[in-house]
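Sharing a structure below in structure tokens format, with a few things to ask.
Every protein chain but one is kept in place in this view of the complex.
After this line comes chain A, so read on.
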Amino acid sequence: MGLCVGARAVRIGVMPLAIAGLLGSGAVAWADQLKMGLLVPGSVSEEGWNRIGYNALKGVEEQLGAEVSYVELQQNPASFAKAFYDYASQGYQVILGHGFEFQDAALEVAEQYPDTYFLISSSDIHEGNVIGLNTDTSQPFYLMGVVAAKMGQKAGLVGGMEIPPIQQAFEGFKAGARSVNPDFPISEAYIGNFTDTAAAKEAALSMIAQGADFVQPNASGATVGGFQGIAESGKNVGTFSIFSDFTEVAPDNILGLYKADYAQGVVEVVRSIMDGNPPQSNVAFGLKDEKVMQFTFRDDGPSSVPEEIRTEIARIAAEIAAGNIRTMSN
């Protein structure tokens, strides 16, 4: 009880200081210091989609000296607009909504804040100060599909929610696999969320039980569950580590690594905004942007991709970068 009273006394004592602090920070908003906010749909402490957004924010902080802040929202659409308002009204000049689901809310808030830039991940939009940024994940997944069809008998895809970035990736995978063998069997399952690692693991295990020898999970935070299922099924199942390095989770199975340095892409976009040359259209990163997208093979694993397939992949990647191979139907 004594402790309680003490804490209250301290709290009251600190209050004027806090008010002064709040007023102070309000004044800073008008200075030239770049402030960038980030909205992510889940927790940034897990490897996955949300961490990518966080890394972008950190990149802007380190490379451009911006003051940054982020907020984790639980896939709750009603809170999106509020978070945009909170940042915009506090003088943040650039706000990244990390996911297509933020687009509607950004458009709504952007009307009232014409000088603020709203960047939306996984979106093709370009309306005034709302700019879509996209990583064409179908391109690296096309390469994975080629590897799967050249090395295996059957492939399985474990997705999170059935939303465009995941669907497009899988579409790329299927297009790649079928460029090698039009009848290559591929099974596809969505677990319906991005958090249930157990469901991702179950889905991977059941695909392997049905004969899949290449399984590719793509479910943000739940992706790791897919890798766990693959790792438990022995050395004969191949997969690619995506977005982050999951080699430790499935050391016997991971053939290579697809890494998107989306962060660097975002840094470049924010830099161009700071320099007064904001993008005049939506931004799409692909294999052509070597700073952003890297596709590498692994050499220290028990099974690795043969040299002739690697050469073939390098050739196909160059074709995709040049725009000669389309990895998606549209």
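As a working rule, a contact is a pair of C-beta atoms (placed from the backbone, for glycine too) under 8 Å apart; a residue touches a chain by one contact, two chains touch by 3 or more; residues count from 1.
Rule of thumb we're sticking to: contacts and distances are computed from a predicted model.
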Listed names "Hydrogenase expression/formation protein HypE", "Membrane transport protein MMPL domain-containing protein", "Cell division ATP-binding protein FtsE" or "ABC transporter permease", matching UniProt entry of the absent chain: "ABC transporter permease"
Residue touching the undisplayed chain, where the options are A:A83, A:A155, A:A177 or A:V292: A:A83
Those residues of chain A which, in the complete complex, touch the missing chain: 4, 7, 10-11, 14-15, 17-19, 21-22, 37, 42-45, 69-79, 81-83, 85-87, 89-90, 100-101, 104, 112, 161-164, 167, 192
